[in-house]
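Of the protein chains in this complex, all but one are displayed in their positions.
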Amino acid sequence: MNEAEQSFYVDSSDRLIDVLRDRLGLKSVKEGCGTGDCGLCAVLLNGRLVNSCLVLAAQCRGASVTTLEGLLNDPLTRKLQSKFLEHNAAQCGFCTPAMLVAAKDILTHTPRPSTGQIQAGLSGVLCRCTGYYPIIQAIKEVSEEEKERS
Amino acid sequence: MVTPSFDLYVPTDLRDALKFLESNGGHTAILARGTDLLPRIRRRLAWAPTLLDISGLDGDLRYIKRDDGIVRLGALTTVADLLETDLLGMRLEMIRKAGELFGDPQIRNVATVGGNVCSASSSEDLIPVFLALDAKVKLISSRGERVLPLEGFIMGKRETARKNFEILCEVFFEAPRGNCWSGFEKLGRRNILIVSLVSEALLLTLEDDLETIRGVKVALNRVAGKVPARAAKAEAFLSGKKLTPEVIREAQDVLASELALKGDFRASGEYRAELAKVFLKRLLLGCASRIRGG
Partner (left out) sequence: MTEQLSQFLSSLKEKAEKGQLLYIGQNITRVDGLEKVMGKPIYTADLLDRNTVYAKLIRSKVPHGTIKDIDVSLAKSVPRLLDVITWRDIPGINESASILPDRELFCSSVVRSTGDILGAVVAETYGAAVDGVDAIKVSYDPLPAVFDPIEALKPDSVKVHPGGNIAKQMKIRKGDVDRGFAASKVMIENTYRTQFQDATPMETEMGLAFPRDDGSVVVIGSMQSPHNTQAALAKILDLPLKRVRVVQASTGGAFGPKSDETPYDVCGAAAVAALKLRRPVFCSLDREESMIVHTKRHPFVIRHRTGATAEGQLTAAEVEMVSDAGAYASLGVYVLGRATFHSVGAYEIPNVKVDSYLVYTNNTYAGSLRGFGGPQAAFAMESQMEELARRLGMDPLEFRMRNMLAPGRRTATGHLMDAGCGLPQCVEAVVKSSSYWHKRELYRNQTGPVRRGLGMAFLIHGNSLGPEGNDYAVVQIEIGRDGKVSLGTGLTEYGTGAVSGIIQVAASVLGVPVGDFVLERPDTIKHGESGPTVASRTVVIGGNAAKLAAAKLRKRLDLVAADLLKVDKRDVLIVDGVAYDRHNSASNVPWSRLVEEAYRRGVKMAEEGYFMAPPSPWDAETGQGTPYLQYTWGALICEVQVDVETGRYDVTDVHAAYDVGRAVNPAGVMGQIYGGTVQGLGYATMEELVHKDGEVVNPSLGDYYIPTSMDIPKNFKAYIVEVPGTLGPFGAKVIAEPPIVLPAPAVRNAVLDATGVSVNDLPVTSEKVLMGLKRKPPE
């Protein structure tokens, strides 16, 4: 769990999002619909982006789960956060944690994504405020600056 | 938590899971990754007192194999796995296309082949694809295993031939070879969809003259009712004919009448039939072009 090993008992019908928010206090994970349609609960499960409202906590035994709280020291995530602020990519902020986790996922698997690839990578996280353009722009710029550095 | 709540049995291995089902199959639903089942439980459309969690059985059930011209997909193979494998080959374009258009990245990472097939629902795009491949399913239990054609396995809306002590462990099909190609089309109100208006998968095989149709296998998410099925009449019509605009036009009409699509709040039956017809034409022409070396 965010790089620290933890063990605890869960109820059979506990969802991963319930354990993350209520048991572990990881409030960055949001519930926007409960039916897997909005992506605001997206976390990395064994390195893959999944909706934590559709995964039972019990199914995560032995797995590694990463939320935004676990990425706060990650240099790439910090750059994303900085760019998000610069481009006004967080308006109401409710989708922001999921967008950052998804962005991290995109750049991890595709270090130099095209705009289309960024759009596809974000397509499972809904935003109602920004129209997506500033978010896509922020991610693009981080990937371009990373490319220049390396 | 998910309500109504349920018990969860986590098997130690596949044998343990099958043993559990022997005694408890009657009140147990099988849970892979829950993309179909969990929302339905929350909306009170489905429920069972016990769920059997097979998600940990990747070792036994998650694989993509290709030997002797047969492609075998373990039931826990995810849509993402299908997109990332090299084993499918060019002609299985329809699997790739269906995978690319399947839900969103999060869903693709967890939705499974077995989960798709066992839902027997017209919102699961892999079913028309497997139907068009004449796929078979393998079911295992403590009593042994049996193989059924997918077409027979799906009996009705959300109804399969799986007995409650069985687990669907594999979907397999012959890899298409020779003068053939496949395609997939889908359309709805938005680019990212769970439920499309029409999903259509097609496998075209041409004779060596590359003009005459040896066979077409076309399956849609809904045919004359509410389940994914093959459009047998359209297939029969096309078989043996030359692929001309005239033939395509007539085939479209056969398809439309065969589909008998109903409307709902998303779209009318008439519009769905139009889409199915256009897809038929585009898939036939697109596949033909690839077969001919385009």
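Residue numbering begins at 1 within each chain, and the chains themselves are lettered A and B in the order written.
Here is the rule we use: a residue touches a chain if its C-beta (ideal position, glycine included) is under 8 Å from a C-beta of that chain, and two chains touch if they have at least 3 such contacts.
As the structure is a computational prediction, the values presented were derived from the model and not from experiment.
Decide which residue listed in A:C33, A:A63 or A:L76 touches the omitted chain of the complex.
Considering all chains, including the one not shown, the answer is A:C33.
For subunit A, which residues reach the chain that was dropped from this view?
13, 25, 27-28, 30-38, 40, 67-69, 72, 81, 84-88, 90-97, 100, 118-120, 122-136
In the whole complex, what residues of subunit B lie against the chain that is missing from view?
1, 3-5, 39, 43-44, 104, 187, 189-192, 194-195, 265-268, 270-271, 274-275, 278
Here, only the chains that are shown with their structure count from here on.
If you average the CA atoms of subunit A and of subunit B, how far apart do the two points sit, in angstrom?
30
Given the complex with subunit A, which residues does subunit B contribute to the contact?
Interface residues on the subunit B side: 1-3, 5-8, 10, 31, 33-35, 38-39, 42-43, 51, 53, 55-56, 80, 103-107, 109-110, 191-192, 194.
Sort out for me which residues of subunit A touch subunit B in the complex.
Spelled out, the residues of subunit A in touch with subunit B are 11-15, 18, 34-37, 39, 42, 45, 48-51, 53-56, 58-59, 61, 102, 105, 120-121, 123-124.
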